[in-house]
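I have a structure here, written as structure tokens, and I will follow up with some questions on it.
Every protein chain of the complex appears in place save one, which is left out.
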Amino acid sequence: MAENGHPQTYVGTRTIRPDGIDKVTGRARFGADFNLAGQLIGRVLRSPHAHARILSIDTSKAEALPGVKAVITRDDFADQSSEFIPAGEMMMNYKDVVRNVMAREKALYEGHPVAAVAATSVAIARRALKLIDVEYEVLPHVIDVVEAMRPDAPLLHDDLFTVGVEPKPDKPSNIAKRVEITLGDVEAGFKKADLIIEREFKTAPVHQGYIEPHAALATVSEDGSTELWCTTQGHYIVRAHCARLLGLDIGKVRVTATEIGGGFGGKTVVYLEPLAIALSRKAQRPVKMVMSREEVFKASGPTSGATVRVKMGATKDGKFVAGFAELKYQAGAFQGSPVQPGVMCAYAPYDIENVKVIGYDVVSNRPKVAAYRAPGAPISEYAVESVVDEIAKKLDIDPIDLRMQNAAREGTKAAYGPKLGPIGMEETLNAIKKTEHWNTPLRKWQGRGVASGFWFNIGGETSASLTVNEDGTVSLVAGTPDIGGLRASLAMVAADELGIPYDKVRPIIGDTGSLGFNFLTGGSRSAFSGSMAIVEAAKQIKAELCARACKLWDVKPDQVEFAGGHVRPTGAVADKAKPMSLADFAKVAGKTGGPIGGYGRINAQGAGPSLGTHLVDLEVDPETGRVTILRYTVAQDAGHAIHPAYVEGQFQGGAVQGIGWALNEEYIYGADGKLQNAGFLDYRMPVASDVPMIDAIIVEVANPKHPLGVRGVGETPIVPPLGAIANAMENATGIRFTELPMSPPKVLKALKERGLNKV
Amino acid sequence: MARVVLVGNLAQVTGGVAEFDLSVTSVRHLFQQLSELHPALEPHLAEGVAVAIDGQIYQDVLFQPIGPNSEVFLLPQIAGGSGGPPPAYKSASVMAVGQNWRSAFIARTAGRSAPAKGQ
Partner (left out) sequence: MAKHHIEATVNGDPVEFLCETEDTLLDVLRDTLDLTGSKEGCASGDCGACSVMLDNRLVCSCLVLGCEVGGRRIETIEGMASGDTLHPLQRRFLEHAALQCGICTPGFLVAGKALLERNPNPTETEIRYWLAGNLCRCTGYDKIVSAVKDAAAAMRKG
């Protein structure tokens, strides 16, 4: 029994996931594994130019090609008025969404969709694309964020006026927004500092890198009812976007989320789905669309590249007295970079009296950015953690002790306003300090780095149902796609709450027709919110069973209790009847009132931040600039781990994504604005031989707002690696790298400049 | 009275006024009062703000109670709440005549830096 009174036979153990067998046998069906009889293949024609006005589109030759059943362009989508909507953990504007899905006035990045066809075979579809004549007026383009902010930069949108500056600008620019948070008075704070360090950092766009490309299969009936299968983190969101863009009633669109081969935030928006539906509606046949890997890189959102300036002040005893930062984030072709959360998280792990962080959201001619695991935070926290490390070195204070001294704790006023509840910053620092890893000596050219990270986590609208079947087994329906073990976690919670064996609970992810609204899987929310909804559904079932027992046994409500999977009479009437299990009630369900079930419909609140601290040892080869990660330890606060192995998996996966981001991944553009490394060979992500075992330490500082103490854990793991690895590089080479990635050519160049490139 | 603070760009909409002392009992009540005082705030409140009440962050919870001594922060919506389109802009609901809300509102500007000029 847990402290909070909730039973725990399964929660906290390492069960086998119920959807696992299908995934190890190839039976599980992902987005591209679905087919419908008579389906057509859809393909997209994409702009070859980074920036161009679209003067005309002639599809007549393509339409005339035998085998082509439909062609769509901007004319098939009604324009949308400006309206902001939440999308993952960022905001998007429907006016921009319709233009990103299909270009209207301009092509704003290489890869921007300009037209699409549906044909009876891939070969015919490809030929049809070649027959579409598009007249472009090529315009000068801009890629770099600082370049894009210049007043004479090529302008992407002539109706984009910077929000958040006074006086309001009368000329449009590429700067969509300026945001700011302020706490105390940084100027006064800097006057109190004995040490001030100021640095500028630069990061490049990186892609979420999911192995499964985007895929969608749509079929539209003659009355407009639409069925869609797609790989997505949020099928209710897809439904809402498609209904809006295509002018359909939401209730007429039924979306099934297939198994999803990775998302990390990148599958929280629509790309192919509205196109597939539009083509199917026109062709009156099902249409299947799958992106190639090149299309994924060129036309789905990476995260921002950025320029970040950080200035921190500390007393000689190591107390942080002032923290300033200025962030410039690329949004891609349309506004909406994660600069806001980047601003809010920059100093969040610390208790600093005086903080000022400014952020700019800047558009440029590259794909619109999409969320990527703790959007915005890895960039700003990389910069701050690097400067914290420099402070530690200059003041000769142990880097963990310095962070401990300034750690945010329960009651600390966050720079973005409210006081924090209980959080595990100190606990994760202590956990790292106690490891054998921290105390192992290093050799020449080896370096050790540590960094901490903060992410908010969210709750949101969640619906989940539990139904007791006639034999006492329980069907569980959740509405957030399972990207890494959710079904196992929810089944464990249901089994514990109802006191039944884990294998008697069968979880599925329902389609949009099965449940009320569910916000998407993201924001580290699916286990957090889903388990809350399941606890609620289970409560309803238990109350229902107790009510029926009262009627069956003719006793009063305070004379029955639910425990260990049974309802039993208590107190004076304890001997009146034998306890009844779920299966017993299920046998007589019809006679006692009807089917038994619970339906949790909530807007989950109370998500608690997850703090993490990472420790990394690495070795630099001075002759090649190659960096080898020798050892890596993650300590992160999970509140309460429902399934420890999948929590560890989140820590390890996020850490390795961070390793890739820090050491090698980046979008490389040519002078023509075209992406040069749109494939896994040249966009090189870490492989098994690049990394060691990742030690994972689960810290548990219970979240008081969740019935089981759970915190979301999925995103925080990608926040500390950039800083930890940069700090380890400084430790190994004496060089502070302020540009990511620290790839071999860059490392070698820096070593050569200092005459250090020999063993 | 609840102490209400606007974080980030929201204060720019009110001409620099970032702190209020208001007699409000729920988030919806708070949004109504703020919209009355500063109509330019109304679309931002409709669009989506996060509300931190005594340290706990809430999103999309109109009926969440606010206590008489609560500390409330309005933050930009850092994460999605309802995924459906937000309600179309509506004009602020009219306060009943006779409510003396003016006496309940005290503006403070001390300690807040002025909005940035240009970039």
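Every chain is named by a letter (A and B) in the order it is written, and numbering of its residues begins at 1.
Throughout what follows, a residue touches a chain if its C-beta (ideal position, glycine included) is under 8 Å from a C-beta of that chain, and two chains touch if they have at least 3 such contacts.
As the structure is a computational prediction, the values presented were derived from the model and not from experiment.
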| item | value |
| --- | --- |
| Visible chains that the absent chain touches, using the contact criterion stated earlier | A |
| Chain not shown: contacting residue from A:184, A:234, A:447 or A:484 | A:484 |
| Residue of A:80, A:120, A:292 or A:430 in touch with the missing chain, whole complex considered | A:292 |
| Option from A:29, A:53 or A:191 whose C-beta touches the chain left out | A:29 |
| Sole contact to the chain not displayed, among A:10, A:210, A:329 or A:360 | A:210 |
| Option touching the unshown chain, where A:11, A:119, A:535 or A:694 are the choices | A:694 |
| In subunit A, positions touching the absent partner | 14, 16-17, 20-21, 23-30, 32-33, 123, 208-213, 259-264, 290, 292-293, 483-485, 643, 645-646, 648-649, 652-657, 679-681, 685-691, 693-694, 696 |
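Convention: only the chains that are shown with their structure count from here on.
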| item | value |
| --- | --- |
| Complex contact set, residues of subunit B against subunit A | 5, 7-9, 12, 47-48, 52, 54-61, 64, 71, 73, 75-86, 111-119 |
| Touching residues on subunit A, where the partner in the complex is subunit B | 83-89, 91, 94, 149, 162-167, 169, 175, 177-182, 184-185, 234, 236-237, 240, 244, 250, 340-341, 343-344, 356, 358, 360, 416-421, 456, 458-461, 517, 519-520, 522-523, 603, 605-607, 705 |
